[in-house]
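First the structure, which I've put down as C-alpha cells, then a few questions once you've had a look.
Excluded from the complex is one protein chain; the other protein chains are retained at their positions.
The letters A and B name the chains in turn, as written, and every chain counts its residues from 1.
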Amino acid sequence: MSRNLQYDAIIAGAGIIGASIAWHAARKGLKIAIIDASGPAAAASGASDGAVSVATKRPGVMASLARASLSYCADLAEQAQVLNGVFHTRPSYLFARIDAEAEALDRLTAMLTDQGLPVDVMRDGVAEKSSVPGLGESVARVLELSGEGHMLGYEATRAFLEESGAEGHWPCRLDAFEATKDGVILHTSTGEMRADRFVLATGMGTTNLLPDLPLMARSGQLIITDRAVGNDWPDLPGPLTSAAYLLDKTAQALPETLAPVVIDPLATGQLLIGSSREGGGTEEQTDFHMARRILISGVASLPALARRRVIRVFAGVRTATGDGFPIVGELPDMPNVFLATGFEGDGIGLAPLIGREVAGMLTGEGAMAEVNALSPMRFTRQKVASQ
Amino acid sequence: MTDRRILVVGAGPAGLSAAATLAQAGQRVVVVDQAPQIGGTVYAQNRTGDTRPLSHAKERRALFDVVAAQRERIDIHCSTSFVGLDYQGNALITGADGFLFQPKAVIMATGARELVQPRPGWTLPGVTSVGALQVDLKTAGRPPEGRIAIAGSGSLLYALGAQLTRAGKAPAVIFDAAHPFLHPLATARLPLHILQEATGFILTLIRARVPILSGTRILSVEEKKGALSLKTNHGGRFRTVEVDRLGLHDGLARNDYGLQKNPTIPVIAAGDCRDVLGRFAAVKDGNRVAAEILNLLGTPAPGISLTSLNTEKAAQRRLKSIFAHDGCNDLNDLPDETILCRCENRSVADLKALTATDQTPRMLRLNGRFGMGACQGRFCLDWVAKLTAAEMGSGPSRPQRWPLRPVLIAEILNAADHSGNETHIEESAKCTFR
Partner (left out) sequence: MTGHILWNDRDVPYEQGETLAQALNRAGITHLGTGLAGQSRSVFCGIGQCQNCLVILEGKGPCEACRVLCADGLAVSPVGTPHD
C-alpha cells in the first residue's frame, strides 16, 4: 500500500536539527512533514549535554557560526518565542590544572578579548578560586565566562516540533529516496511519500542512505546523577569544564586524573558529567573504564562529587565528518535534496541557526556565507551516491 | 583464562541453588547480594538478638547446607551490589567489597519487585508495601506498633497477616480486592505444600478473629490526627476505617531492571527475576539455569527434571486466577493530583498534560520524566504503561543500562580493578570513607 502525500518539504530525522528546520520552514509558510525512524530526539539530541558555547569552538567558521547561533538563541528565548524557557544563559567556568591547560586559557582569554565576542571573561582566578566553591587542590586556575548558554536537546526538539505545526510521522523509517523532475519520492517503512523538497537530517543514520559520505561515529559516555545531596554540597553556579577540552587531540592523551571532564548542573539539581570522545560506538556501548576515567578526573577537580550518586550512564553518539565541519546544503546531482548532518559535538548550539538557514535554502532565499561553506559540494570528488 | 569465575547476582533461593549447582560441577562462583545477609526475600534472617523461631527454618537450613558444602568454590559477598555490565563484559560490583572483574557468565537472580498501585495518599508516612512490613518483621523480629491494615491482592496479604499474628500482633483488618474464597475448585487443585501453607495462614487469621474483607478496595488514604484514614469501596458501599499502618500490595513482577544482553558473555535470569513462580520454583530454576550455563560453557551439566518447575508454574497460574480482580481499572479514575512518580513528583495531571510529541517511549521519559528518577521507574512505569497503552500501545521505554541501582561515585571509583584492564587510580582521587 502506498500513500500519496504532497508536501512542500519532507524532513527525515526529528532530532534537534530536523525539528529546527521544520519550525523555520513552517514559519515561512511551507507545508511540512517530518518523519523519524523511532521518534523525536531518539538519537544524539536526546543523549547529549546542551552547552551552547562559543568559547570552546575552534576559531574560524565554527566560532563564527557558534557566535551567530548563540545570539540567535537569545532572540528565540525572548518572551513568547519558541525557545522561551528552553534556552538559558548562565555563567560557565573553565579550569586549568596543568601548565598546558593554563596556557590554553591564556590563548582563549586573548582571543575572546580580541574578537569582542558576546562572551565576557568575568574573572580569571589565577590566585583565588572562590568563584566556584569546593574545587580540588589540583585546580590552579578558573576562568569565569558570562553569556554562554544551555538548552537540553530534547526540550528544544520538542519546542520546535510543537510550535511548528508540522505533521509528525513516527515510527517511520526512510529506506531510500529518488529525486525526479516532479519532486522527491521517499520510500519509507510505512509507505511512499512525495514532496517538492527533501531534507536529510538523519544524524548518523545518514550513513545507511549515503554510504559514501565521510561520516563517522564518535561516542561519548554521559553520566547522570540523582538529585540527592548532603549539606556539604557546593552548589555550582554553572558548568565546570576542564581546559583539557581546548587542547588538541594529542595533548588530550592525559593521565586519568586530568582527563577532559565537564560537570554540568541541570535545572533539576542533577548533574550531567561528560564526556569522552571515542571512535565508533553505539548507545549500548557503555564502558566502565572510560566512565571511571571521567569520574576520577571529576572527583579530582571537585572532591564533593564523590558523594553524589549515579543513576544513569549511557553513550551518546556524535556524527563527525572527515574534515571536522558539518555538512549542510543541496546534494550535487540531486536537486531539491538537502543535507544537514555531521554536527559532531556542536549540534545543539548550532541547531537554531542551521534551521533558519536551511529553511532559507528550501524557499530559495539562500543562506549566509558561513553556512554555504558547509555545502556537500566540497566532497564532489568523492562519489556521493544515493540508493 | 581458565580461572575466570561465574557471577551470581542475588543470594536468594534461586541464586544460592544456582551457585551450588555450578560449584558441584567444579566451577568457581562469586555471589553478591546487596542485602546484609544471604537468604533473599523469603529466607531473610532475624538479625537482632531475638531468638524466636524463623519462618521456613527447615527449608532455609537445607538450602544453606548445600551451599556450605561447596564453600571453597563459592565466594559470597553481602552488602555488595551488582551495578552493571559494560559491553566488554566487565562486571562492576560495589559496596562492602567493591571490585571490577570479567566473569565468564552472569546469572541474574535478583528476585521480584512488589507492585503497589498509586492512589491518593499512598505516599503518606505509615503507608508501606506489604513486603516492607514483612522484611521488618523477619529481620527485626518485632512487629510494628499500632493498628495495622493490609490491603491489595495476592497470597502475600495472608502470609503477612498470619506472620504478624504469630508474632503477637494480629492485623486490624485485611482488605482483599479479589474474592479468593469464591474459587474452591481452583483452590482444591493447588499442590499440597501450597495448600497446607495457605490453610495454616487462614486458620491462624480466623483463630485471631482478623476481619478479612474480600472484594474491597482502598480508594484513598488521608492523614487524620496522626492516624491513617482509609476510604474503602466494597461493591459500591463506601466505608472509612482508621488505622496507624497500612501495607499495600498489588502483586509481584520480575525485578529484571538493567538485565543486559551482552555481546561477550552469557547473561541469564533465574528465579523470580525470570518468572515470578515462588520460592520452591526458584530453587529448581536456579539448578536449571546453572545447567544451562554449564552447557553453554561446554562443560558436563547435571540433568535437571523440569516436572516440579512445571507444577509450580501451574500452581502460580491457578493462584493468579484465584486472586484475579479488576483493581487496576481504577487507574483511569484516579484524581488528577494523584502522584504517579514520587521521585520526580509526577502526577496523573502531568501525564494527561503530555502532548502528541511526547507520546513516544523515549519522550515519555525525557520530557515526561517518568522513569527518570532515583528508583529508575520501578514504582511508576508499570502504571504509566497501563495509562498510556491506549495512545501508544506501549509505555515509556526501560533502557537496559547501568547502573541497576543508584551508586555513589566514591564506590564506583573504589572498586578494585580485577578486570585485567587496570585503571590506575591515584591516591588523590581515591575516596575514603569510614
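Definition applied: a residue touches a chain if its C-beta (ideal position, glycine included) is under 8 Å from a C-beta of that chain, and two chains touch if they have at least 3 such contacts.
Predicted, not measured: the structure shown is a model, and the values here were computed from it.
Colleague: Specify the shown partners of the omitted chain in the complete complex.
Modeller: For the complete complex, the undisplayed chain touches A, B.
Colleague: Given that one chain is not shown, which residue among B:Ala178, B:Ile212, B:Ala290 or B:Ala374 touches it?
Modeller: If we include the chain that is not displayed, B:Ala374 is the one touching it.
Colleague: Per the definition of touch given earlier, which of B:Gly84, B:Pro103 or B:Gly131 contacts the omitted chain?
Modeller: Looking across B:Gly84, B:Pro103 or B:Gly131, the contact with the absent chain belongs to B:Gly131.
Colleague: Please identify which residue in B:Arg5, B:Arg60, B:His77 or B:Arg113 touches the non-displayed chain.
Modeller: Touching the chain that is not displayed is residue B:Arg113.
Colleague: In the full complex, which residues of chain A touch the absent chain?
Modeller: Looking at chain A, the ones touching the missing chain are residues 226-231, 233, 235, 267-269, 306-309.
Colleague: Since one chain has been left out of the picture, which residues of chain B touch it in the full complex?
Modeller: Output for chain B: 34-36, 41, 46-49, 79, 113-114, 116, 123-129, 131-136, 139-140, 142, 144, 255, 339, 341-345, 373-375, 378-379, 405-406, 408, 410, 433-434.
FYI, only the chains that are shown with their structure count from here on.
Colleague: Could you put a whole-Å number on the gap between the CA centroids of chain A and chain B?
Modeller: For chain A versus chain B, the centre distance works out to 40 Å.
Colleague: Under the definition above, what is the set of chain A residues touching chain B in their complex?
Modeller: Contacts found on chain A: 38-42, 46, 136-138, 154-155, 158, 161-162, 168, 170, 225-228, 255-257, 284-289, 291-293, 295-300, 303, 305-314.
Colleague: Which of the residues in chain B end up touching chain A in this complex?
Modeller: Those in contact with chain A are residues 84, 86-88, 90, 92, 100, 355-358, 360-363, 366-367, 372-374, 376, 399, 401-403, 406-410, 412-413, 419, 421, 423-426, 428-429, 431.
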